[in-house]
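As you look at this complex, bear in mind that one protein chain is not there, while each of the others sits in place.
Residue numbering begins at 1 within each chain, and the chains themselves are lettered A, B and C in the order written.
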Amino acid sequence: MYNFRNDYSESAHPDVLAAVCATAGAHVTGYGADEYCARCADLIREQCACPRADVQFMVGGTQANFTAVAAFLRPWEAVICARSGHLNGHEGGAVEAAGHKLLLARTGPDGKLTPAHVLPIVEEGGNDHVTLPRLVYVSDATETGGVYTKAELTALSECCRANGLYLFLDGARLAAAFGSGENDLTLPDLARLCDVFYIGGTKNGALMGEALVIVNPQLQPYFFRVKKQRGAVLAKGWLLGVQFDALLRGGLYWELGRNSTAMAQRLQAGLAGLGVPMLSPSPSNQIFPLVPDGLLPALDRLCTYEFWSKPDAHHTAVRLVTSFATTQADVDGFLAQLQKVLQRPELG
Amino acid sequence: MYNFRNDYSESAHPDVLAAVCATAGAHVTGYGADEYCARCADLIREQCACPRADVQFMVGGTQANFTAVAAFLRPWEAVICARSGHLNGHEGGAVEAAGHKLLLARTGPDGKLTPAHVLPIVEEGGNDHVTLPRLVYVSDATETGGVYTKAELTALSECCRANGLYLFLDGARLAAAFGSGENDLTLPDLARLCDVFYIGGTKNGALMGEALVIVNPQLQPYFFRVKKQRGAVLAKGWLLGVQFDALLRGGLYWELGRNSTAMAQRLQAGLAGLGVPMLSPSPSNQIFPLVPDGLLPALDRLCTYEFWSKPDAHHTAVRLVTSFATTQADVDGFLAQLQKVLQRPELG
Amino acid sequence: MYNFRNDYSESAHPDVLAAVCATAGAHVTGYGADEYCARCADLIREQCACPRADVQFMVGGTQANFTAVAAFLRPWEAVICARSGHLNGHEGGAVEAAGHKLLLARTGPDGKLTPAHVLPIVEEGGNDHVTLPRLVYVSDATETGGVYTKAELTALSECCRANGLYLFLDGARLAAAFGSGENDLTLPDLARLCDVFYIGGTKNGALMGEALVIVNPQLQPYFFRVKKQRGAVLAKGWLLGVQFDALLRGGLYWELGRNSTAMAQRLQAGLAGLGVPMLSPSPSNQIFPLVPDGLLPALDRLCTYEFWSKPDAHHTAVRLVTSFATTQADVDGFLAQLQKVLQRPELG
Partner (left out) sequence: MYNFRNDYSESAHPDVLAAVCATAGAHVTGYGADEYCARCADLIREQCACPRADVQFMVGGTQANFTAVAAFLRPWEAVICARSGHLNGHEGGAVEAAGHKLLLARTGPDGKLTPAHVLPIVEEGGNDHVTLPRLVYVSDATETGGVYTKAELTALSECCRANGLYLFLDGARLAAAFGSGENDLTLPDLARLCDVFYIGGTKNGALMGEALVIVNPQLQPYFFRVKKQRGAVLAKGWLLGVQFDALLRGGLYWELGRNSTAMAQRLQAGLAGLGVPMLSPSPSNQIFPLVPDGLLPALDRLCTYEFWSKPDAHHTAVRLVTSFATTQADVDGFLAQLQKVLQRPELG
């Protein structure tokens, strides 16, 4: 059984596990006020070329997203995001539970927001009887695998600055995005273009953790208190610093992201070779093949995956995700077995 | 430097680390819907003699506390807790941020709530212009080290049931409480007397984690959705199941708790022998010596600890906490060095 | 200057003012626990043929809407409403500020929700990682003047009951809806088909006030406490009972609603006669003429109105609203003056 369900359904990378175990017997200050976190935060500031950034280690993505919104926005302020955004469709109403409205934009299939999506929402927000748009939420890669280019993110950043909007980039799958051939962004670019973003660990080889980089100094004060209030302060906070250090110091993080995306691209190309089209093409580590419904029972036996959508009566779009741990042998083995299935006459 | 700052300022127990590392290379379903969590939840139900309990693994204590309150209470309902309760004094207003009022009782120095504290608050709550008391929050051990007896918890439980109140026991330091000579409670007792409680891992040898046991079937439906909404669902949720299994299956958990408390008691007795009184005596793993202010510089060099209170102009109460990793050599070594300090004429 | 801006930009009906003034010198119990409110609530129960309804007088519509949602829903539960619903577009994020997500449906131009809008949202809500749809919010008349028929509301009610959804009808413009030729609903129908609804006073001749009728007994307990908590309990609550009694006891309420709608219909027909089409026709007291942009300066001099939308480069849709106080002379006078304007060659 091949595993393409998602990129967090594996244990951590061995180097991460080793770094965690190397702490056995250590005495460490709690709540992230330790040397591991301090050093790793310095490293991140250096790699982002942003010496004044506040680095806050968070346990997970939903937590990072709603805690940031709770900390940054006033009650009358709202979030602009793609209708397909993780914040809207996968987080149990976390932002609304923190009191804030999501103002949704219908993007194209790549899930990327542009100024053309943002501006009409800003205009509607001029009315005193509605919420004020204040933060633009994007993710890179998007929920449908889309990867922002530097030109696209620059345009969005300029639009945000011209309209009094914070730009927040969810980087849960940043490694996969940066591992894509379409990417031309760097960490210093993110630090220059965004007010806040995070470097995701959970989906790229860590046990858990997202490193939130708060660039805008107005958003930095008292963040720790909101983090505490939302249950996001880990008592053994060093656990996050240790893992991100293991991932980022030697570049392992980017290597794992490149692997994830390369394996997905190999899979996408292989499927195309077998005559399986995509719902829409993806340049990162999630792909969305459109399979005839008759193929589903065989697929169920071959691999894990997630149902994505039902675009017509005879086809189903599924999501296949590759991870830091997916190998070329996995991809090729899966494709070979699928080819055999497809050769059966009843699926012709 | 001896380490008595707290019971989560050490890495995890080696057996826990080994269990985590044993997952290397494994493919596991996300969000706690995995075999490790399922088996560990079965184990906990069995050890609690409560086959219908819903076991929910949470990452930390603040998260467990406010998520539970958010899930269980209606907007007009409030929480009764000791003024010294963790919920009130250490969690950044997490319960209020979830919309609920704390109704505070002034307990004695042991921090234990009794029906005599609860009943007047219930009576005030009869007025339609105030919130309705609905959940009683206690912790065992308390913030000041107090340990509930079976008689005390039974009285409180009966009071709660007679007054339509849920009884919620925060067991962040349950192992230390159960390791105390004053304890006569068992897990099945908790499951019988409480509506919900948790078995704390963070402060007893885990990397992180609290196992929430929801006994009252009315409180079980849809808990996962609130957990998700509050950022409390760990993508690699198996990490919690693996650790609790390592702690609970063979009894290691209770052994570690007994060590924590035994070491604190040895320390408390040793200090008494040296003429250092306690602010009030504690039967579990946190003790509160009352030291002359002149001794503080020497103490700072000898060990880590926390400032507790300033009961008079010449003395300071400090908190010393022992952990699963504290050894008899640590305690005796510290006491020996302190004795030397105390023999100096200027502190006489 | 003719006044078509809205139906609450006039003082109250003289009978309402007289009833309020008749209380001069009276001693009345506070917070709505008075005889006026008690008698008026009885009257409403009788007129709704619903002896067990709980009647709660609220000050305004936004307040009624979000207080009800706060009182009725659990944190993981969400509201289904039309994208054009008042709850979504005009209330400053009130429902989200109370912690709940709105799940939006794109309806047709009449703004009416049908089971076909509701069912896909229910299906998406089956996923444990999102909010659970629990309450369907409709208004009669809708924001675009649409009026529900008995068949339509019955179908929606059955869909709600089959899917565990509460049906909540915002009746801020109920009088205008019931005054429409398209209406065949009665108060007893609402009480039979909805879980909760309100009879709007603010937009039909009262100084302020909405009479919330909570039919479903599960939603009744402790409503007063949430009302208090959200600042919705008026100290001199009798003021609401007095006004609704003046409006409802002798049928004045329905007479005023019939006038509002008849005047709007006369206006709509008159405009059609002058060659002014509607964005879409409305059967109640708000109409939406599509005017050439060149006509706007003249319209600005003739009457008050609200901008509605800009459907193309050369036309603007405006909203004209009639009220309890609009007279036939107002409508005919306006139409006559508009006709003169339209006869000018430069607008030909």
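Everything that follows uses one rule, which is that a residue touches a chain if its C-beta (ideal position, glycine included) is under 8 Å from a C-beta of that chain, and two chains touch if they have at least 3 such contacts.
Small disclaimer: the values here were computed from a predicted structure and weren't measured.
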| task | Have a look at C:T144, C:N163 or C:T202 and name the one touching the chain we're not showing. | result | C:T202
| task | Can you work out which residue in C:V55, C:I214 or C:L234 touches the chain that's missing from view? | result | C:L234
| Omitted-chain contact residue, chosen from C:V28, C:A155 or C:L342 | C:V28
| note | Given B:D15, B:E96, B:D184 or B:E255, the residue that touches the chain left out of view is B:E96
| query | When the complex is taken as a whole, what residues of chain B touch the one chain not shown? | reply | 75-76, 78, 89-93, 96-102, 104, 129-131
| message | For chain C, which positions touch the chain that isn't shown here? | response | 3, 5-6, 8-12, 14, 17, 20-21, 23-30, 59-67, 70, 91-94, 97, 202-203, 207-208, 225-226, 228-236, 239, 304, 325
| Those residues of chain A which, in the complete complex, touch the missing chain | 31, 70-71, 74-76, 99, 128-129, 131-132, 222, 224-226, 228-229
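Keep in mind that, in the parts below, only the chains that are shown with their structure count from here on.
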| request: Give the identifier of the chain nearest to the protein's overall CA centre, each chain being represented by its own CA mean. | output: A
| How many degrees of rotation map chain A onto its copy chain B on CA atoms, rounded to the nearest 5? | 180
| field | Computed distance of Cα centres, chain C from chain B, in Å | value | 51
| In whole angstrom, what separates the CA-based centres of chain A and chain B? | 34
| query | Taking each chain's centre as the mean of its CA atoms, how far is chain A from chain C in angstrom? | reply | 42
| task | Spell out, as numbers or ranges, the residues of chain A touching 2 or more other chains. | result | 91-93, 97
